[in-house]
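A protein chain is absent from this complex, but the other protein chains hold their places.
Read from first to last, the chains carry the letters A, B and C; within each, the first residue is number 1.
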Amino acid sequence: MRKFVLRYLIPRIIQYLTLIFVGITLTYIIPRLAPTNPVEAQVSMMIARGSSLDPDAIEAMRAALTELYGLSGSPVEQYFAFWSRLFRGDLGPSLGNFPTPVSEMIGQALPYTLRLLIPALIISWIFGNFFGALSSYYPENKALNVVEVLGQVVRSIPYYIVAIVLLVVFSYFIPIFPFSGAYPIGTRPDWSSLDFILTYLEHSVLPAATLILVGFGGWFVGMKSLTSNIISEDYVVYAEIVGLKKRNILVQYIMRTAMLPQLTALAMSLGTVFSGALIMEVVFGYPGVGSLAIRAVYSNDYSMIMGITIYSIIGVATAVFLIDLLYPLFDPRVRYQ
Amino acid sequence: MTLLSVRNLRAYYQTEAYGISRTVQAVDGISFDLFPNEIYGVAGESSCGKTTLIKVISGNIKHPLKVLEGSVIYNFNGYQVDMLQISEDELRRNVRWKQISYVMQGSMSVLNPVRKVIKTFEDIVRTHEGITDKKKFLEQTRAHINRLGLPTDVLNAYPHQLSGGMRQRVAIALATVFQPALIIADEPTTALDVVVQRGVLHMIKDIQAMSKNTVLLVTHDMAVHANVTDRMMIMYAGRIAEEAPTESIFNAPLHPYTQHLINSLPMIGEKTTRTSLGGSPPNLANPPGGCRFHPRCPHVMDECRTVVPDLVTVKERHRVACHLFKEDSV
Amino acid sequence: MSTSEKLLDVQHVTVKFHIGGLLGGTFLTAVNDVSFSLESNKPEIFTLAGESGSGKTTLSRVLLRDLEPTAGRVLFEGRDVSTIRKRSEFIEFMKKVQPVFQNPFETFSPLRRVEAYLFDTANNFKMASNDRDAARVVDDALRNVGLSLDEVRQRYPHELSGGQIQRVSVARALISQPRLILADEPVSMVDASLRMEIVNLFRKLRDEKGVSVLYITHDLATAYYISDRIAIMLRGYIVEMGPVEDVLERPAHPYTQLLKESVPEPAPQKRETWARHIELGATEVKEYGRIGCKFAGRCPKVMDICREADPPNVQVGQQMVKCYLYSERGEKAAAEAQP
Partner (left out) sequence: MIFLSYDSPYDPSKSFVVPWDLPPSWEHPFGTTSRGQDLFWWLTFAVRNSLYVGVVTAIISRVISILVGLTAGYRGGWIDRVLMAISDTFVVLPLLPILILLSFLLRESMNLLNLAIILGLFGWSFDARLIRSQVLSLRERSFTRTAVYSGTNSFWITIHEHLPFVLPIVFATTLNNLLWSMGMEVTLSVLGLSDLSTPTLGTALFWANQHGALVAGVWWWITAPALVTAVLFLGLYLLFTSINEYIDPRTRLRLIGG
């Protein structure tokens, strides 16, 4: 156990912290590379938009912005100030919805994103891997070949396009699913009402389908190329010569080992998948973090974008870390060195 | 009574990539018999076709390998099996592991890396005989590996926790779960150290002596053949050059190739200069005509270049394929 | 005798590897206090023999300057090789010490023609001043191994047989006219019918070119055939060293005895010794960690003292043997053990 902690756990924790450190530092540096003074640019943009803010509010906003960008003091001081605010969980007020704190708004939107993302991710991972393995083990099977072509098609196309195609087909030409949102406009979320939950689910079908479809394609193709290598491994050939049943070989010998690199791949892909979910929300007008981001873009809400970026980095890094922690449960080679 | 009789077997690899087709004549007209209760050796250099031969007789023929002609007939105590005709299902249910088991080349990696060794035993027994009583199965498996001199705790280990030699011995234990009529051992000790090799080969010999079955031992290492096998064949470029009891091969080799092979083997205590044959083994995608050994043969004659020599019986149990020897010349 | 008369002088070389992660892990001593030397004026073939995990390949990497020893030093022509820092000095060193690797098909990139390596060697070591000169140098080297430039020109590695490539590999090593060739298992992957021509090549190099060869192998039969002296390694130690006839015909160390007995002889009439049953040893890791003699766990003549401390190096006839059986302390211990 001590060995495990030293050789496995501690390096992962270091990796986790590095990830957060580099990511956050990046978001710290980026605004400073921008050629314009962001505070003045923001303020003048706000004024130009004719916001009916009185001079005091503008001054308050300027102060908030200066602090937000951490532009007071030397770069080193700025950098430490930046981190200390992060540790306090203070991401500043939203500029679009001044002065609601950014963290509060993200806190409201995040559950929608996660409720969609997590099940979709798990479903697509399981099914994509399952059928990918199946298709490389039974290369002659017609149905699986069709699935493979479909998988390759959706895999190669950007999320956004897949979402649009689904949207156009299933709510415009064949209007069986609602057009946008997570619930009809004008309804208030009421989690105790069955009706609300049903419409919520109905509204979630297309967004979820997009995520699952694209994810499925990716995992399918990845798993297929992985298993086609595993199939020629000695222990699989051996299992066949031994005369084991095909199903047994597929599950215990092929899928079980292929699952491990796919688990790592899952961790590596989280960032991309998360980005994909944001885009998809934009298409479907789904009230998650993605929609929050686009609204922030339209309303020049810099602090919101900054907040979303930081949240995403920490969230994804944590998820990756958790998957890394699960890994030894499946791989005895890591467990017993 | 023969256990296996192979007649005029021809098995080629046929590949095609981007319009270039290649045919590798890996096994080209091989006939031989295996009898119960013997250790039969197959010797030959790399890519002489010995691995292909094993694939065919163990019923493991997959694209691009193709059997063009010949027959491979087994007789397991009256149960006749034609390896080239048998259905995949019957092969799997009745023959594999129950009658023919296999110790693979590179057996070090035949064990599933993410499962305990016992699970592989379980899979095999469950598939072929079913497990009704788990406790009894465990007891029998423990007894089996103890009988073979392996410690019980290997069963609960993962493959990566075992040394190479131990994994190889586990592979042999797996091959002998059902007392098969034929154990095919393909380079079972290549990549093992001599001391471990010795232990593993002892184990194979002991098992054979105990259960009186047949072991087909394939290895390029002539010294191993000298110490383990009863009878052996020397393959060269997809054909049998010579077949005889092991002692005759070493003490009175007839084929020029065999002679050279034996004479070039270094021995501790012998420092006289040993020479190699000139040239290299032929490319089986484009082998020389006639006797395939003729470009390297010191006794080459005109007919060697055009006529394929038959494998003729020159003495009791001693066959050779060389124009120097005719059926009645010895 | 001063060190300057030695071609290669290995002094108490120890290599420890750190295995495991950044923080934890343990040390594994792959090479342990190894010393031997080759004379400068008397070319010889010296064999380092041992099983896998004996440290012979690690040692060869130290000698090639691929690896820094943890302790001890390697002198080549009297100079400590670890003081070679500048590239020009390294080129000078490589010019005199050349390797031949185990797997002929790995020695040259499958995507490059083999002659490219030969010309690179000739040019980089300034063995030729122009292309035509280089071609002559390369051709000379190839003729030494029974090939010619015309035979290998425009060829990719897979178009040559294993034996041919291995000869090209030796030819490449010869281009810079080295004084020492390190051959790590040069024939273990070459077919038997082609093996002896490579082995004979090393003999020829020693006799005709005055090149010393450090032959690293697990194969005692070829070692006996070509070498003058041999060192038997076990888990990082040299346990026995001396003229090859003495060591292999009358092995003194129990491990050498077991090793020799386990080599199958290509003579069916002599099966008995080989067929005697043996106890297989513990796993590698266990033997590495053992205190005292690493062979104690399997030794038929083990004494209590063997498990307590490293055995001393004892001179027995022409051989150096690392075993208590031949030391005074060991004899005393054995006498005390007798009733």
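Simple rule for what comes next: contacts are C-beta pairs under 8 Å (C-beta built on N, C-alpha and C of every residue); 3 or more make two chains touch, one makes a residue touch a chain.
Since this is a predicted model, take the numbers as computed values, not measurements.
Engineer: Touching the left-out chain: which of C:29, C:54, C:107 or C:193?
Structural biologist: Reading the full complex, the residue touching the unseen chain is C:107.
Engineer: Quick one: which of A:156, A:193 or A:248 touches the chain that's been left out?
Structural biologist: A:156
Engineer: To test your reading of the contact rule: which positions on chain C touch the chain that is missing from view?
Structural biologist: For chain C, the residues touching the absent chain are 64, 66, 87, 91, 94-95, 98-99, 101-103, 106-112, 116-117, 120-121, 124-125, 156, 158-159, 169, 172-173, 176.
Engineer: Write the list of chain A residues that the hidden chain touches.
Structural biologist: Counting only chain A, the missing chain is touched by 15, 18-19, 22-23, 26-27, 30-31, 34-36, 38, 152-153, 155-161, 164-165, 167-168, 172-173, 179, 267-268, 270-272, 274-275, 278-279, 282, 293-294, 297-298, 302, 305-306, 308-309, 312-313, 316-317, 320.
One rule holds for everything that comes next: only the chains that are shown with their structure count from here on.
Engineer: By CA centroid distance, what chain is farthest from chain C?
Structural biologist: A
Engineer: If you average the CA atoms of chain B and of chain C, how many Å lie between those two points?
Structural biologist: That gives a centre separation of 32 Å.
Engineer: Hunt down the residues of chain B that sit against at least two other chains at once, touch-wise.
Structural biologist: Answer for chain B, listing residues that touch two or more other chains: there are none.
Engineer: Residues of chain C that contact two or more other chains, please.
Structural biologist: Chain C, residues with two or more chain partners: not present.
Engineer: Using the touch rule from the top, collect the residues of chain B that touch chain C in their complex.
Structural biologist: Going through chain B, the ones touching chain C are 45-46, 162-163, 165-166, 193-199, 201-202, 205, 220-224, 226-227, 246-247, 250-251, 257, 260-262, 264-271, 273-277, 280-281.
Engineer: Touching residues of chain B toward chain A in the complex: what are they?
Structural biologist: 58, 60, 91-93, 95-97, 101-102, 104, 106-107, 109-116, 119, 123-124, 127-128, 158, 160-161, 174
Engineer: Can you list the residues on chain C that touch chain B in the complex?
Structural biologist: Contact set of chain C toward chain B: 51-52, 161-164, 191-197, 199-200, 218, 220-222, 224-225, 248-249, 258-260, 262-269, 271, 274-275, 277-278, 280-281, 283-284.
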